[in-house]
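Of the protein chains in this complex, all but one are displayed in their positions.
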Amino acid sequence: MKRFFASDFFYDFVRSPVALLSFLIVLFLVLSAVFASVIAPTNPFDAASLNLMNGFTPPMEPNPFTGDVFWMGTDDQGRDLFSAILYGLRISLFVGAMAVALAAVMGVLLGLIAGYMGGWLDNLIMRFADIQMTFPSILVAMLIFGVARGILPPELRDEMAITVLIVSIGLSEWVPFARTVRGSTMVEKEKEYIAAARLIGLNRWQIMMRHILPNVLNPVLVIATITLALAIIAEATLSFLGVGAPRTEPSLGTLIRVGQDFLFSGEWWILLFPACTLLALALSVNLFGDWLRDKLNPRLK
Amino acid sequence: MLQPLLEIKNICVEFKTRGGALKAVDDLSIDVQQGEILGLVGESGAGKSMMGAAILGLIDPPGRLSSGEIWFKGQRIDQNPEPFRGCEISMIFQDPLVSLNPLKKIGDQLVETILRHKRMSRAQAIDRACRGLIEVGIDPERLNAYPHTFSGGMRQRVVIALALASEPSLIIADEPTTALDVSVQAQILKLLKKLCDSRGTSIILITHDMGVISETTDRVGVLYAGRLAEIGITDHVLRSAKHPYTQGLVASTPKIDPDSFGRSLYQIPGSMPKLDAIPTGCAFHPRCTMRTNKCSQERPPMMKDTAACWLLEEME
Partner (left out) sequence: MSFITAKNLVRRFDLSDPWIVRKLTFRPKKFLTAVNDVSFSVEKGTTYALVGESGSGKSTIAKMAVGLLTPSAGTITLDNHNLNDPNLSPQRQRLMRRRIQMVFQSPYASLNPRWRVGDILKEPIQSFDLIQGTKNQAKRVEELLEQVGLSPSDAKKYPHEFSGGQRQRISIARALSSQPDVIICDEPTSALDVSVQAQVLNLLKSLQKEFSLTYLFITHDLAVVSSVANRIGVLNKGALVEEASPEELFTNPKQDYTRMLLNAAPKML
């Protein structure tokens, strides 16, 4: 830990306002999402606590019927928007992070195999990646989402919605991981320490996992950060289109979809606050990812 | 004595880092005479390549020439090296591909260089380019060939022709033969020597190879940790080195000599210090077998214009 604080990486980080600010915003949003149940004044999922009389309360104004005041106002069902955003953030971040984890594990493994084995296996994996890349990832995600919904029995649909969301976004984002890891693997496998490992009789799997993997992970961290921003937006897009998180477990995208219905009737806050949160989150994750890329791997530019 | 072609006076090259300024070249003075081949020899980290870059003003930030003067033909050039770079002074690098544009025919590259420095018609320039290629031993019919069609040694010849195109008075050759096979290396060195004789061009030959120094150079400067350890006529330095580092370097170089077959080589203990941990006093003293107390405290000056070592003082 001490070594980390003394490193050039940390030194540059503290001296880059963009990196520092974006990291702090991400940290702040992540912490508020994690501690949502502590911070939020109400539980937006608890239908019993909702008072329909509180519906459409503007921000920072007492409700004409109940006299309750809400920081960011309420939606049509009288749900506190501030609490809903905190819980929505939690779902958005969770889906984004899990989807990236899935994409990273899958991409890294396939990239390692393609890069190390070469030959027809490499061709198969990379051509499949090429084909997938010709479709916008949001379309791929929608396709997977639709197929999964079709397979699942109706009673499980809402329960599995989040899992399906994670899998469909994860499967649509693995390609950049695989491409990068394949490239670095092809460089690493020619190095002499790999030859040395072969000489002591390690098998391919051991060489890939023990020797190559630790040396190709640096760019993965960078791609993961940038993909996180993409995944969060993908989740919001799917939810906005109504194929993502259900209304009972609203993510930021769901909240935006709900808010959009009321934009023209004057209840602007229902749309504005979730949208600003999403913007802040995606933008700062992206900016931080860009900075990481410049620092850790200038070649990826 | 004639005025030297190039005079380097007390130059320092510093690199700014978080831990303070590191001196890659530390208070180094050296002259180059008209028409001589001066060798700069040293191990990695000795600052020999930095010297070449300093003369041409090619040190990239965070490094900079922090003090000292460089005089070329009676003009001070360290403040304003651009007019001389590539014209009066040219450079040959280890990797010939650095100096060649892969997308242009070598003839065009030569003609361009000639026209940039000399006022003449294109036809005259082409004629010059042909003669340049003949001089370095390349068939002038290959004027229209691209760099990738040449072998490594041939490419280095093209680079030499390119370096000569502006008719420089000084060529800085930084490890020009390190990437080449011995047989090709011998040809290239011979060529450089011939050109030096026929044109009166001076060459600074930067290398780590004592054999190359011995076969090619007139005088040699031995660098250690950014400082000049010893300088003199090549034969004298190699036969009777004054500085213990030079002695060690000569002794540890394997020689093709029936008496030494299978014998252990002399070895200098330890390794070159890193720039952030250069010892006080003489930079070589921790590895020196003849060190005294003085060596660890005071940095030795250049004694009698030959070596920077306190041992020479005692001999007086």
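Letters are used for the chains, namely A and B, taken in the order the chains are written, and counting of residues starts over at 1 for each.
Everything that follows uses one rule, which is that a contact is a pair of C-beta atoms (placed from the backbone, for glycine too) under 8 Å apart; a residue touches a chain by one contact, two chains touch by 3 or more.
These numbers come from a predicted model, not from an experiment.
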item: Residue, one of A:90, A:182, A:211 or A:293, that touches the chain absent here; value: A:211
item: Sole contact to the chain not displayed, among B:44, B:79, B:144 or B:289; value: B:44
item: Which residue of B:248, B:281 or B:300 touches the chain not shown here; value: B:248
item: Residue of B:195, B:210 or B:223 in touch with the missing chain, whole complex considered; value: B:210
item: Residue of B:79, B:144, B:198 or B:267 in touch with the missing chain, whole complex considered; value: B:267
item: Absent chain, residues of subunit A that touch it; value: 191-193, 195-202, 211, 214-215
item: Hidden partner interface residues of subunit B, rising order; value: 43-44, 181-183, 185-186, 189, 208-212, 214-215, 235, 238-239, 248-250, 252-258, 260-269, 271-272
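Please note the rule applied: only the chains that are shown with their structure count from here on.
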item: Inter-chain centre distance, subunit A versus subunit B - centres from mean C-alpha coordinates, in Å; value: 55
